[in-house]
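Excluded from the complex is one protein chain; the other protein chains are retained at their positions.
As written, the chain order gives the labels A, B and C, with residue 1 at the start of each chain.
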Amino acid sequence: MNTMGLLVFDGLLLFSIVGLAWASLATTDVRRGVILFMAFGLLLAVAWGRLLAPDVALAEAAIGAGLSGALLLAAVHRQPRPLSPGATHDSLYRSAAAVSMVVRWVVTLLSAALAGTLAWGLLHAFSSTPQDMLPRAIAENLAASGVSNPVTAVLLNFRAYDTLLELAVLLTSVLGIFSLGPATPGYQPAGPIFDGLVRWLVPVLILMAGYLLWVGAHAPGGAFQAGATLAAAGVVLRLAGRARIGLPEGFALRIVMTAGVSVFLLVGLTLLLLGRPFLGYPPAWAGALILLIETAAMLSIAATLLLAFLGGQPESTGVKAAANRQREEISRC
Amino acid sequence: MNWDAWLPVLVVASSLLPGLVIFFLSEGSHRLRTALNLAGAILKLVLVGILIWGVFHEHVYESRWTLAPGLELVLHADTLSVLFVTLSTVLWLVTTVYAIGYLEKAPHRSRFFGFFSLCVSATVGLALAGNLFTFVIFFELLTLVTYPLVAHRGTPEAVRGARIYLAYTLGGGMLLLIGTVWLHVLAGPTAFVEGGILSSLPAAYHPQLKIIFLLLIMGLGVKAALVPLHGWLPQAMVAPAPVSALLHAVAVVKAGAFGIVRVVYDVYGVNFTDQLGLLTGLGIAAAITIVYGSVMALFQDNLKKRLAYSTVSQVSYIALGTAILGPIGTIGGIVHLVHQGIMKITLFFTAGNYAETLGIHKISEMNGVGRRMPATTLAFSIAALGMIGVPPVAGFVSKWYLGLGALEAGMAAWVMPVLITSSVLNAAYFLPVLYRAWFREPGPAWPAEHIPAARFETSAALLWPPVITATLALAAGLFAAAPYSPLEWATLIAHREYGL
Amino acid sequence: MTDAMIGLIALPLAGALATLLLPRSATAVAIGTGLATTVAAGLLLSGVATQGALHYEIGGWSAGLGIALRADGLSALLLMMTALVALAASVYASAYFNTASERARFWPLWLLLWTALNALLLSGDLFNLYVTLELLGLSAVALASLSGRRAAVAAALRYLLVGLLGSMMFLAGVSLLYAGYGTLDLAALSHMVAPGPSAWTALALMTTGLLLKTALFPLHFWLPPAHASAPAPVSAVLSALVVKAAFYLVLRLWLDVFATVVTPAAANLLGLLGAGAVLWGSWHALQAERLKLLAAYSTVAQLGYLFLFFPLLLALPSGPARDLAAGGLVMLALTHGFAKAGLFLAIGVIQQRCGHDTIRQLDGTAQRLPATTFAIALAGVALIGLPPSGAFLGKWQLLAGAVETGQWLWLVVTAVGSLLAAAYIFKVLGHAFGHRPYPNQPVTVAREEWPALLLAGMAALVLGLSGAPMWKLLELGI
Partner (left out) sequence: MLTTQILYALTGCMIVALGLRGALLHASVLQRIVAINVMGAGVFMLLIAVAYRGPGLPPDPVPHALVLTGIVVAVSATALALALVRRLHAEQEDD
């Protein structure tokens, strides 16, 4: 692929990405917007591949386009009638039609100005000599990190604290979803063809998740991509109307949800007790510890993403998910 | 522990601690509350006695506490602060007795006496303040703790009056704060030093110092009820009698006047203030207030309103005294701080008695009250005559020194007419009341006779305080030359201020 | 002492997991964790006071490669305040939520919020700050929508969307800095950042993002409904801590990282926005019909004061005068934290006892709950900035700085703001005087009123009178 061919490819790819983004946002029909957004996500994954970022491409395809798309489509599907503007409109932005042209122009100019300054700052940053201090440091310490894939090394060793907090973010969002009400009603059982597809697809997805988890140590993959694939298996089962989608019940469910964060924290603290810095894996043990953490993380990521898709705690569990929230009793004065 | 550093703190704490305890007492425990109040008052009196003896013998009492680098809470007892502390302590004791009698069956007494003690602590703290920063802190605290007292009754007028009071005093407090900060930036932490510290500043600062002086005086003027800023005083008369007595005759109004004296003598220095040409401005404002207050008092039928306007004019005598350059004028001004306090509190006590015993609120209802309540009306007459300036009551002494000071400072041209007209006006609004009380036939029945005429004309706790303060006013006039009398102490202050 | 830093993050996170796994004993576990975290905060504060700024590299990797935790005077003080306010609010919450299912849902999110606050105040790495900001935003939104009522959910949704916009802008700024200087470590960046288009754009983007999260004047529309509709302990922590953490970041960026890039003109713009916030917030607080809205608008106003310090700190030459102004800023921030938390908790008591918090019908309540009214009065004193409170010292330094640098506008704005604050606080307190007899016992609901009283007392009395050692501690910070 000579440089001219690459340039054409890039041009085509970027033009379609921007086109899809614009189309997805310009339409007033939410369903059409969501579907275009999913296409945008997939093309984005291709772009990451083009920029030699395979790990991110996998994650983008699985989580960015896949799961976000699924969540959005489920939300659009559940939306009874176009949300009356009165419900959640801000006092500043009335429904699209009523917004005067002035506001549209002002906002467009504002965003264009933001893009301009961002580009101006970036060009200035690129013009100065690229600082390769960090990549070199990673290359030197890669041997001591216990994994050979640099991205996994950064995610789970050098910047392990970020990943710990990120898992906490995931846990927080699911706890927030739980507090907002019961899960959505299921889907009607799938027809024979879809059922057949599911019978084949789910085992492959589970196998792929295991592979992705294992391969993450030395090639693109890792806990996030594996977790997302596992969640995808659950989503497919849910769409096929199956009652049991592999999620444990009650206390076990809570164990799986918190597995990622608690294993991470336990490893970190035990290392601290052994005199090592917090989350400072001894080089000899680094590989094994990272795999242990990644397995736990995969399980909790899969569980949390699936629960997010379900929209709450599955009904059949023991916890009293009351149908509607009983109001707080406030004693009269 | 070294006694010198802790005495000022103890003086302030002797009313602060009982106050805090009283807050949490339940309504029912009268005896404990009364005991705490009186114990606090007597303890403070004893401590102040030691203070007077110490300061008289050039003994230094000072306690410091740093709030932030460059900002120190300083309590320093010098001659001027001791004068105001003694006045507050004596009158607080008397007023507590009066208040216990006055609020016999009223609700919320724990809250009342709690804030009452806090208010006295703020006043004493303000008097003992060693620098302008501490003064401002206690000045604002005074506003804060007097608001609930003014609004104590809870009636819509009381809450409205309290809100007006708050608006004025917080506005004034903000001006004072800005002036103090500005001065702090120019001249660093401004301690109160006899003779003032600002004269050493370079001439370039003089215009700024003039603006700062204006800000400070306006901030203090709100509480000292100088004319444009006096609006809150008549409104605050909705407060119960002991509150009007102590607060508007002694604590709040005097705090403003005391502040003006401090700023002129111990921050700027009286000669430097005159050099900046600010004294005449202050004098004119005081003169206008004196005349305005007296004129307005003429038209008030409500007894407490008339006394309120009389307070407005009388307090400005102190400001007038500070505006008269020279020791004699200063003595006149400072001694009036004490005399006016004693006389005015008697008047408010007696007004409270009339209201509480016979339900009299208006002067038109006071016909022949002398026959029904001779002792109270006698006290009222002594104090009223003192206000007019009739010897031998204390008021005469201060007016005499003010006049003498004006002559000595060559400002007699406009000060004497002001003194004369105001005395005439005082007579014009007090003598008819006396005539109506003594020589008119009483009406068929009193508006609302709560307390029947038993052995005394009213309950003991209501009767004795005005009698005591009336005798004090008389004594301050008769024994003016005695050692430790207010006049002697004022002379000592003036000599130390002028470095004689 | 560096273990205290790890403790401050690990303890609440472990607590959150424990309360999620053991819902029945959640309250006991949560209060226990809260106490332990407060002890850790105390240890850290004493550590910083004795040994100066502390520094900890997570995983043992050197700065830049790994993530560094930093604790200097400013962050140690804010951590101590966070711990005290959160502990008091936890005690309050244990009595506020009366159904077991609510408590089981509340505690894990509450401790995750606490983790996010501690992690943010300790973090010394730009991207780590982005993750903590997100964790903070999400847990705050989840808590705000806990009651499930329509108003709360709608306000929480808008809060989330605004928060996401803010985070995205912050991340854009982070990517710019990484493109230009190749590192994410704050300390390294503060030496490398030089004035230039990429630095200005990054600063502008990150500041806009953070201003969205701090709800500074033009971008404040989401705060009042969100804070007013959240449950009482949540709105206390939202107003006192969450918005302040975002302000702490703006302060850290402007005075530490971008110290060489920041221009007086930019600082004056921040000052103007702050002045707008003071006037707009105070005016709307005065018009508010409900106590919680009044407190929320008061938050918008009080944050305006904190932004007034920026033009002063830029104009003052570095030296004792600047340290005093910085000390005043921190004192004002701490006092507002305590006072606003106390105020919201007290309002919660009134709302729970009466079912409403409309100011006009407050008469009966204010007289029947003397301890709550006293807490509101103390908190009010601190919000206005009247003496014994810490805010008085803070406003004194603000006025002194304004006079010294000749920027009179800030002086006038502070004066008008304080008087407006007095107006709306005493509008509420006016209802405390009536003729209904007082109950014999001043405290009616001990576990709810004591936290409010202690927090308000801390702001109005303790900080004001014993604030002196704080200034020495700050020499190490800004």
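Just so it is clear, contacts are C-beta pairs under 8 Å (C-beta built on N, C-alpha and C of every residue); 3 or more make two chains touch, one makes a residue touch a chain.
Computed from a predicted model, the values in this text were never measured in an experiment.
> Where does the absent chain touch, in terms of which shown chains it meets?
A, C
> Among A:Arg104, A:Arg199 or A:His218, which residue is in touch with the absent chain?
Missing-chain contact among the listed residues: A:Arg104.
> Identify the residue among C:Leu120, C:Ala142, C:Leu189 or C:Leu420 that touches the chain left out of the display.
C:Ala142
> Identify the residue among A:Leu52, A:Val102 or A:Ile193 that touches the chain left out of the display.
Of the listed residues, the one touching the omitted chain is A:Leu52.
> Which subunit C residues would touch the chain omitted from the figure, given the whole complex?
127, 130-131, 134, 137-138, 141-142, 145, 148-150, 153-154, 156-157, 160-161, 164-165, 168, 171-172, 175-176, 178-179, 184
> What residue numbers in subunit A mark contact with the hidden partner chain?
3, 6-7, 10, 14, 17-18, 21-22, 24-25, 28, 30, 33-34, 37, 40-41, 44, 47-48, 51-53, 55-56, 59-60, 63-64, 67-68, 71-72, 74-76, 78-80, 82-85, 87-89, 93-96, 99, 103-104, 107-108, 110-112, 114-116, 118-119, 122-123, 125-126, 130, 132, 134-135, 138, 150-151, 153-155, 159, 162-163, 166, 169-170, 172-174, 176-177, 180-181, 184, 222, 224, 301, 304-305, 308-309, 311-312, 324
By definition in this document, only the chains that are shown with their structure count from here on.
> When you draw the chains as points and link the ones that touch, which shape shows up: line, ring, star, complete, or other?
Contact pattern: an open line, chains touching in sequence.
> Quick check for you: compute each chain's CA centroid and the global CA centroid, then name the chain with the smallest gap between them.
Centre-most chain by C-alpha means: C.
> Nearest whole angstrom, what separates the Cα centre of subunit A from the Cα centre of subunit C?
Going by mean C-alpha positions, subunit A sits 30 Å from subunit C.
> Please tell me the distance, in whole Å, between the geometric centres of subunit A and subunit B computed from their C-alpha atoms.
Comparing mean C-alpha positions, subunit B is 73 Å from subunit A.
> Averaged over CA atoms, how far is the centre of subunit B from the centre of subunit C? Could you give it in whole Å?
Distance between chain centres: 43 Å.
> Would you mind writing out the residues of subunit C in touch with subunit A in their complex?
Residues 3, 6, 10, 13-14, 16-17, 20-21, 56-62, 64-67, 97-99, 101-102, 105, 108-109, 112, 115-116, 119, 127-128, 131-132, 134-135, 138-139, 141-142, 145-148, 153-154, 157-158, 172, 176, 179-183, 196-198, 200-202, 204-205, 221, 351-355, 364-365, 368 of subunit C touch subunit A in their complex.
> Using the touch definition up top, name the residues of subunit B that touch subunit C in the complex.
23-24, 26-28, 65-71, 107-108, 110-111, 136-138, 140-141, 143-144, 147-148, 151-155, 158-159, 162-163, 166-167, 170-171, 174, 177-178, 181-182, 184-185
> Can you list the subunit A residues touching subunit C in their complex?
87-88, 90-92, 114, 117-118, 120-122, 124-126, 128, 130-134, 137-138, 141, 157-162, 165-166, 168-169, 171-173, 175-176, 178-181, 251, 254-255, 257-258, 261-262, 265, 268-269, 272, 276-281, 320, 322, 325-326, 328-333
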